[in-house]
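Certain chains of the assembly are absent from this excerpt, and the rest are unmoved.
Here the chain labels run A, B and C in written order, and each chain numbers its own residues starting at 1.
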Amino acid sequence: MGDMSEGGTTKKFLYLNRKASYGTVYALESLEVVLIAAAFEQDVSLAFIDDGVYQIIKGQDTKGIGMKNFSPTFNALGDYDINKLYVEKESLDERGLTEDDLMPLVYEDEDDDWAEKPSIKIVNRAEMADLMQDQDVILSF
Amino acid sequence: MSILHTVNKSAYERNALDSCLGHTKPGDSVLLIEDGVISARAGSVAGDKLAAALGETGVSIYALGADMAARGIPEDKLVDGVKVVDYAGFVDLAAENDAVEAWL
Amino acid sequence: MKFGILVNEGPYQHQASDSAYLFVKAALEKGHEVTRVFFYHDGVYNGTSYSVPPLDDRQITKQWSELAKEYDVDLVLCVAACQRRGMMDDGEAERHGKGANNVAEGFRISGLGQLIETGIQSDRLVTFGD
């Protein structure tokens, strides 16, 4: 049920993202919770499966639909020590997407002389299922 | 570790059940609620899929009785092996598993 | 056992808030504790005091208010969702120069931190949505 750290409980939180941005508000709100959660020093992972992989696709341009393009905010996650973004390979494949179509999200690893490292890990469906088993709290949007 | 997966939409309308079943582990439970119970009717496309999952994946599958009744699905029309629970049973499933994952 | 609940949809349009209510009621009747129900996105509409459903329909907001009173359940409406969706208490109404409070008894408006806190403090978080 989580370890104690710095006087509080640390739990493993998984944010499950299955929907594309803009068509519904869930993608934006999921990101808002993740950013707020950073202040609580929990162990945070983000999962992108099904149409959720579209949330972090390159080259989003929302001028024509009158909404704010919030995809640049994903770049800020690394600064909040949120650097475990798991993207499912099967979901990319079905949609004709590859890792190159995704935003190059990175973080600086403080344990490795602040080297810049990728935040996105491509995993297969079985690995994604294993990841889910390893969580204390799963938030679905 | 085991997870209770909840699915509240029919497999004919959305991909939630398919996606859920692709991410379970043996010992997990899947609970169909709301329109999700439509998938559990025997002799149907989704029902056949559920029957196969019961045989292959090592998961237990449940359906919420109150939602079945509202949708005119009697217990004897359920896919063999799907178990009916009431809301108290839903609470028990949530307590018995280590986490609850909603496939919205 | 301690349950935390997340409700992502408003009343009447989707079954989500009905299902959440019946789950919470069943959990409480079995002697479990429900630490908090967090209403997010359209879920905040569950807390409107202006709702006047037909008498032969379920009174969703009232059901939540009564359950909260009987079992001392904390019903929290996400503040950012409230602002976009026209839900305000006295404090918010004053801040935005609006003349009214449409938050029903037993509900309060607060931030997303309360959702994270619910996840940390509950044994299980159960989500209801569309």
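In the analysis below, a residue touches a chain if its C-beta (ideal position, glycine included) is under 8 Å from a C-beta of that chain, and two chains touch if they have at least 3 such contacts.
Not measured: the values here are computed from a predicted model.
Asks: Only one copy of each distinct protein chain appears here; what is the full stoichiometry of the complex in this structure file, written with the labels shown?
Replies: Each protein chain kind appears in the complete file with these counts: A x2, B x2, C x2.
Here is the rule we use: only the chains that are shown with their structure count from here on.
Asks: Between subunit A and subunit C, what is the gap in Å from one C-alpha centre to the other?
Replies: The separation of the two C-alpha centroids amounts to 27 Å.
Asks: Can you list the residues of subunit A that touch 2 or more other chains?
Replies: 26, 136-138, 140-141 - these are the residues of subunit A that touch more than one other chain.
Asks: Which residues belonging to subunit C are in contact with no fewer than two other chains?
Replies: Residues 8, 123, 125, 127, 129 of subunit C touch two or more partner chains.
Asks: Show me the residue ranges of subunit C that touch subunit B in the complex, using the header's touch definition.
Replies: Those residues of subunit C that touch subunit B are 1, 3, 8, 15-16, 19, 22-23, 25-27, 29-30, 32, 123-130.
Asks: Touching residues of subunit A toward subunit B in the complex: what are they?
Replies: 16, 18, 26, 49-50, 90, 125, 128-130, 132-138, 140-141
Asks: Of all residues in subunit C, which touch subunit A in the complex?
Replies: Going through subunit C, the ones touching subunit A are 6, 8, 40-41, 80-81, 111-113, 115-117, 119-121, 123, 125, 127, 129.
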